[in-house]
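This report refers to the structure that appears directly beneath it.
Only a single protein chain was left out; the remaining protein chains are all shown in position.
== chain A ==
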Amino acid sequence: MSSQRSFEPCASEADIISTVEFNHTGELLATGDKGGRVVIFQREPESKNAPHSQGEYDVYSTFQSHEPEFDYLKSLEIEEKINKIKWLPQQNAAHSLLSTNDKTIKLWKITERDKRPEGYNLKDEEGKLKDLSTVTSLQVPVLKPMDLMVEVSPRRVFANGHTYHINSISVNSDCETYMSADDLRINLWHLAITDRSFNIVDIKPANMEDLTEVITASEFHPHHCNLFVYSSSKGSLRLCDMRAAALCDKHSKLFEEPEDPSNRSFFSEIISSVSDVKFSHSGRYMLTRDYLTVKVWDLNMEARPIETYQVHDYLRSKLCSLYENDCIFDKFECAWNGSDSVIMTGAYNNFFRMFDRNTKRDVTLEASRESSKPRAVLKPRRVCVGGKRRRDDISVDSLDFTKKILHTAWHPAENIIAIAATNNLYIFQDKVNSEMH
């Protein structure tokens, strides 16, 4: 797999990338960061002139999506960090995306302007009104090309829908509605209506002392506009059907795997919390990520996942330390490739892992500047857990837990992946195997 290049803004907390998302064609890649900014990259069309820069991503637009706010009633600051970005399916020349922080979702419209009219009758070049006596003939204004200008404007602001922190948004396949989920509730919005939303899931107990689990992620089914899934901190998934009731507190299907008693520890509950859930492109499967594993679930089987892959099981004996340094609370995302044959997720030390579901082979790769010179080929890495140690192996104790890859995205059709490593974005393309297997 060859690397493109990395985009490296100055290292500051605000530049930490907090979400990465390709649009539906893969032409655009949006990233959000802790400072509330959104940066959109566009893939350059392949050109014969520069065969080596075919299909690379360049910055397309940058805008400030969210600002820090202060809730005076609760004496709370609302972070401007972008938690999630979701693209809307493109319906005209403009692109639209939803971006959200902890409390407010915004719909942004991205348009291009590459022509401008020239030759007005009543205005001159600078826009000043002409003296009518000097106008002797009429001309038709013509559109002349200009430097491409990308304009981004906020079209909708969906505010005050959530008491708790929003953790996910998902656009429905009907292209008219979307849902937003916080720790305890999920709301359904219409893209055109900002002053109200419908609450479709509410797991807040009457007495907060009885709270045992929270919602950690949610997503609409890619094809069935009535189905959605949400994951919980207890490791369960609930598939809900909006046709069944207005309030989908009762699930249609509950997916959970019984805990392995031999693995019980103080931290069993934490590591079973699902940090991300993604439907496969086919809609038949779901992918979940918990602290140590990724699991593939078949929608037709609720009792247990059909596949479980260990991401970094060597951390199981280190949970106490990871609890101390808060790493155990890291929320890793997961991703499918376009053909649902390979799944990918991030880990520590800037490693990310890919699992081929068909061959059952897995690989660990590193997103680092050294390994990512342009056109460099990524070398598989290995973490050694005692026993025989090969030359380039990394030992568990020398892993850098501050370098974590929480956000990854896979191009919907090609073998191109975007990896967010703290404040750096890496884009890797598999030129050799650009066909999906």
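Here is the rule we use: contacts are C-beta pairs under 8 Å (C-beta built on N, C-alpha and C of every residue); 3 or more make two chains touch, one makes a residue touch a chain; residues count from 1.
Here is the rule we use: contacts and distances are computed from a predicted model.
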Review point. Looking only at the UniProt record of the hidden chain, which name from "Phosphatidylinositol glycan anchor biosynthesis class T", "Cell cycle control protein", "Immediate early response 5" or "Septin 9a" is the right one?
Key: "Immediate early response 5"
**Study point:** Of A:269, A:362 or A:430, the residue in touch with the unshown chain
**Key:** A:269
Point to revise | Which of A:159, A:193 or A:320 contacts the chain that the document leaves out | key: A:320
Practice item. Identify the residue among A:121, A:163, A:263 or A:359 that touches the chain left out of the display. Key: A:163
Check your understanding: Touching the missing chain, which residues of chain A?
Key -> 73-79, 81, 102, 163-165, 167, 183-184, 205, 207-214, 216, 233, 266-267, 269-270, 273, 320, 323-324, 326, 329
